[in-house]
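Up next is subunit A:
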Amino acid sequence: MSQPILETKNLSKAFGGLIAVDKVDLKIDTGRITAIIGPNGAGKTTLFNLIAGVYQQTSGEILFNGKSLKHFPWYARAIKPGSNKKIFKDKLQRHVSAHMRASLGIARTFQHIHLFGNMTVLENIMTGQHTRSKYGFFGAALRLPKARQEEELINLNAMKYLNMVGLGKYANQNALSLPLGQQKLLAIARALATEPKLILLDEPGAGLNALEKRELSDLIKRIREMGITAVLVEHDMPLVMGVAEWIIVLDSGKKIAEGTAAQVQKDRKVIAAYLGEEVDSAEG
Partner candidate 1 sequence: MLAWIKKKWNYFAIAALLIFLILIPFDWFLSRYTSLMIIIGISTMVTAGLCLLMGYTGQVSLGQAAFYGLGAYFSAVLSKTYSLNPWLAMLIAALATGAFAYAVGYPIFKLRGNYLAMATLGIGLIMWILFNQLSQYTGGPDGMSGIPYLSIGGFTFDTNFKRYYLVWCFCLAILFLSQNIVRSRTGRALRAIHGNEAAAESIGINVNQFKLKIFVLSSVYASLAGSLFAHHLRHVSPQPFDFLASIKLVVMAVIGGLASIWGAIFGAGTTRFLSDEVLLGFNKYPQLDIIIYGLILMLVMIFMPEGLFIAIKSFTFWLKVNWRELPSIMKRKRKELPNQMKHIFRQLLLMRLWRKTEP
Partner candidate 2 sequence: MQKYLKFSLVFILAIALVAVGTISCGGGAQEEKEAYKIGALFSTTGSQSNLGVPEENTVEMLVEKINADGGINGHDLEVIIYNDETDSTKCATLANKLIEQDQVLAIIGPTGTGNSMAIIDAITTAEIPLVSCAAGASIVTPVDERYWIFKTPQTDKQVVIEIYIYLQSINISKVAIITSTSGFGQGGKTYLESEAATYGITIVDNQTFGSDDTSMISQLTHIKGTDAEAVICWDTDKASAVVAKDMQTLQMTIPLYCSHGIANQAFIDAAGDAANGVIFPAGKLLVVDEIPASDPQKEVLTNYRDEYLAAYPNESISTFGGHAYDALYLVVDALENMEEDLTLAESRAAIRDGLEQITDFVGISGIFTMSPEDHLGMQPGSLALIEIVDGAWTLAQ
Partner candidate 3 sequence: MSADQFVQYLMSGLTQGSIYALIGLGFTIIYAVTRIINFAQGEFVMLGGMLSYVLAVKEGLSMPLAIIIAVLAAAAVGTVMYLLAIRTARRASVISLIIITIGAAIFIRGIAGNRFGVNTVSPPDFTGSGSISFLGAYIEPQALWIIGITFVVTILLYLFLSHTMVGKALRACAINPGAASLVGINTKAMSLIAFAIAAAIGGIGGVVIAPLAMASYNMGVMLGLKGFVAASIGGFMSPITTVIGGVVLGVVESLAVGLDWGPFTSAYKDVIALVVLLLILLIRSGKLAAAERAG
């Protein structure tokens, strides 16, 4: 198997006293639909936010395509590696900011959908194409030919993704006028529009009816066929078991098990963890 697209080495995140993510080692293999499950407060969303760069880890490393998601700002580059100032230099190390990660190819959706309510459905997706187009203020202001071409391209791609999630006919509606299920699809389409290598889906199934869930799961499969690695955090077990090829189980910030659906279901710790608080997971 090729190198994992995403790898975390004893990744930890603490909010004040409480440790949300505790020394987690993950390997997300390229092109394999992976689900991260776990009872409430297991630190799934925090993990996502760490990977997406919303939070910055207290310790540990995140490797994307084998490259660390940290970098040295220009003023630190001067210092030669291995020089005696190295420790000092490490202090200057910065995390790659969220928007940079997006252009590197990490896309994500949100638990609360976070669409742009002040735009139409189409514009939402066109905005997703942001990192895939270049022209700036002047190009825009003066309507340079290059800008026009890019706009046309953006438009085409946007329609493509829109049709892919089957929202083509709503293109010019306000994004928030759609029902919840379609809003979720739209959010996924917007994430896809950034043409990512890795897409993080945060509870895509929450609040969908059976039909919509079925649509969702084959959308996820189609995403895989596009060569994009999908990782989802999900409470809905049937959905997870149906779609995920690899499942990672978190409990109170620690990874307690991973494997295929079958393996995980048999795992003692997992059962314990869930039986521990069915109630919560039921309402989650």
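Just so it is clear, a residue touches a chain if its C-beta (ideal position, glycine included) is under 8 Å from a C-beta of that chain, and two chains touch if they have at least 3 such contacts; residues count from 1.
The set was built so that all candidates are chains of the complex that A comes from, given by their letters.
These numbers were taken from a predicted model, which means no experiment stands behind them.
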Legend entry - subunit A: touching candidate in this complex (1, 2 or 3): 1
Legend entry - Complex interface listing, subunit A residues touching candidate 1: 52, 54, 97-100, 102-103, 107-108, 110, 114-119, 123, 126-131, 133, 135-137, 139-143, 147, 150-151, 154, 190-191, 193-194
